[in-house]
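Removed: one protein chain of the complex. Kept in place: all other protein chains.
After this line comes subunit A, so read on.
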Amino acid sequence: QVEQVKLLDRFSTSNKSLTGTLYLTATHLLFIDSSQRETWILHHHIAAVEKLPLTTSGCPLVIQCKNFRIVHFVVPRERDCHDIYNSLLQLSRTAKYEELYAFSYNPKQNESEQVKGWQLIDLAEEYKRMGVPNAYWQLSDANRDYKICETYPRDLYVPRTASKPIIVGSSKFRSKGRFPVLSYYHKNKEAAICRCSQPLSGFSARCLEDEHMLQAISKANPSNRYMYVMDTRPKLNAMANRAAGKGYENEDNYSNIRFQFVGIENIHVMRSSLQKLLEVSGTRGLSVNDFLSGLENSGWLRHVKAVLDAAVFLAKAIAVESASVLVHCSDGWDRTSQVCSLGALLLDSYYRTIKGFMVLIEKDWISFGHKFSDRCCQLDGDPKEISPVFTQFLESVWNLTEQFPQAFEYNEAFLLQIHEHVHSCQFGNFLGNCQKEREELKLKEKTYSLWPFLLAEQKKYQNPLYNPDFSPELTLLEPNTVSFNFKFWRNMYHQFDRSMHPRQSMFNLIMNTSEQNKQLEEDIKELEAKIKQRNGQSDVVFVKEQEQTAHPAPVALKIPPCFQKEQPPMPVNDAVRTIEGSNTADNRYSELVSEFSKAEPAVVSLEYGVARMTC
């Protein structure tokens, strides 16, 4: 506990600050300012802590979080600052899974609730929903004991004609043993999305079993014998991989395939891209042109567009040409997960529902071994393994929700909350890198699943504009991917910078109004029933009197709170309509105030003020 700590406004150029007390708990850092407002930061969310050079007012400490919150404290005594710094470093770096928050988090659920929570998402059920197993596809027990591929789930769906020797042979020819398996089955088109890793083809190697495997996939599609093989990497990268004995499919060796590169960059490019973006967007007094050129130079939106373009290509191959598609990148757990899941989201409206989106993440990300632990740096590990691949996926989905405001059951808050918990390590779902690891950690016994908690508060995540009839079950969502449709996701990257958001939130207003409408409908029903009852009663006065004497209280008790006093229309909205923090102090031009108040040679200081204000 350190007192008299100052919390600075990240974007203010004046030294305006909140003074309060900083506490460190076992799991959180807590700051309570003088007006008793609390700022909680989970230790696991801390991405970096930095001590800046000592100033006259104290020792500055900057904490960057994985949810893009950046807080800037000034601690009066250097010694305290040093202590906090060291403790935070220790607390935010965990060496063992068992030390993560999820293992100590106790949401007061009993054991059966915990088990039920983990059973909420059942992938076998999901494959059944898609229509497999069927005449062409079957469940394979080849990987039942993780013998063929450690990073795949136990249950895998493959073409019926792919025998075990073919599977084994193919897996030996694929990086990390990740052989082609079913990711999504489109029952109307009888076409499939399959996923794998790159073939170990080098410059000329081939593998008959792998060729058979692909043939089996194309034969499993009666509507189109051609299949696409999408290599989601840029061609140059794929070619470079050949030198290391990896590479891509040679069209001459595989019959009936159409090979296609789609050019999504690798995890390192994505990491540094987002880093550049955050550097720019975190600049104080940023000019429009610096922002736009920073946005361009970071390449971030270009990457998001590339991911979505690839997904559109995939979805169209299936919906328009009824062709099956095999997707891979290098290891088949980053770009492949992005493209397969987004493609399925465009094809199948189920994934645009709250439950469906959970299933999609469980299937294409968690079960197929997207390395959440490494990518999100859950344990103190190799910084080169960190990459915002999943964040990018969420951003692509957000872009779709912007273009199709009525197609999604969930809203932006849902995406943000999932992002929050991918990094929070509070629930077991995203811990570890693959299913095998999760089983070894006994996560289902020792931790809780996130999904039931999100479902329990799903009101918060419902899109009030959602129209289930917007697109019938299997109609393709065709987004426009012209560059100007991609926008900077302010609510993600500046989620905690309140001064940048609209001061009146249209979104909250619509959310609350829609919520209130449901309540009002109930109220009307209740009132009408009451009036009807009274009408009936006035016919038989005696009965009514008897009843009244018998039960004097309940009538009054049953009245929902909103009836007890006269209220102005739209009571719920009042709070929303009020303007949040609208004052000059919250804005960039506000710094003038302090300039004004100084008695100084006027023009110079004012122009300085203006210059500072606008730069």
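Keep this in mind: a contact is a pair of C-beta atoms (placed from the backbone, for glycine too) under 8 Å apart; a residue touches a chain by one contact, two chains touch by 3 or more; residues count from 1.
Here is the rule we go by: contacts and distances are computed from a predicted model.
Asker: Assign the chain not included in the display its UniProt protein name, restricting the answer to "Flowering locus T", "Centromere protein L", "Beta-hexosaminidase" or "Myotubularin-related protein 9".
Answerer: "Myotubularin-related protein 9"
Asker: For the chain that's not shown, point to the residue among A:Ala26, A:Ala95 or A:Val288 touching it.
Answerer: From the options A:Ala26, A:Ala95 or A:Val288, the contact with the absent chain belongs to A:Val288.
Asker: May I ask which residue of A:Gln109, A:Asn266, A:Ser322 or A:Thr513 touches the chain that does not appear here?
Answerer: Among A:Gln109, A:Asn266, A:Ser322 or A:Thr513, only A:Thr513 touches the chain that is not shown.
Asker: Touch as defined at the start, partner being the missing chain; which of A:Lys164, A:Arg225, A:Lys442 or A:Arg490 qualifies?
Answerer: Selected residue, touching the omitted chain: A:Arg490.
Asker: Quick one: say which of A:Glu98, A:Glu279 or A:Glu521 touches the chain that got left out.
Answerer: A:Glu521
Asker: Determine and list the subunit A residues touching the chain excluded from the picture.
Answerer: Missing-chain contacts on subunit A: residues 11, 281, 286-293, 295-296, 299, 301-302, 305, 403-407, 464-465, 467, 480, 482-488, 490, 494, 499-504, 506, 509-510, 513-514, 516-517, 520-521, 523-524, 527-528, 530-531, 534, 538, 563, 569-570, 577, 579, 582-584, 586-590, 592-593, 596, 602-603, 606-607, 610, 613-614.
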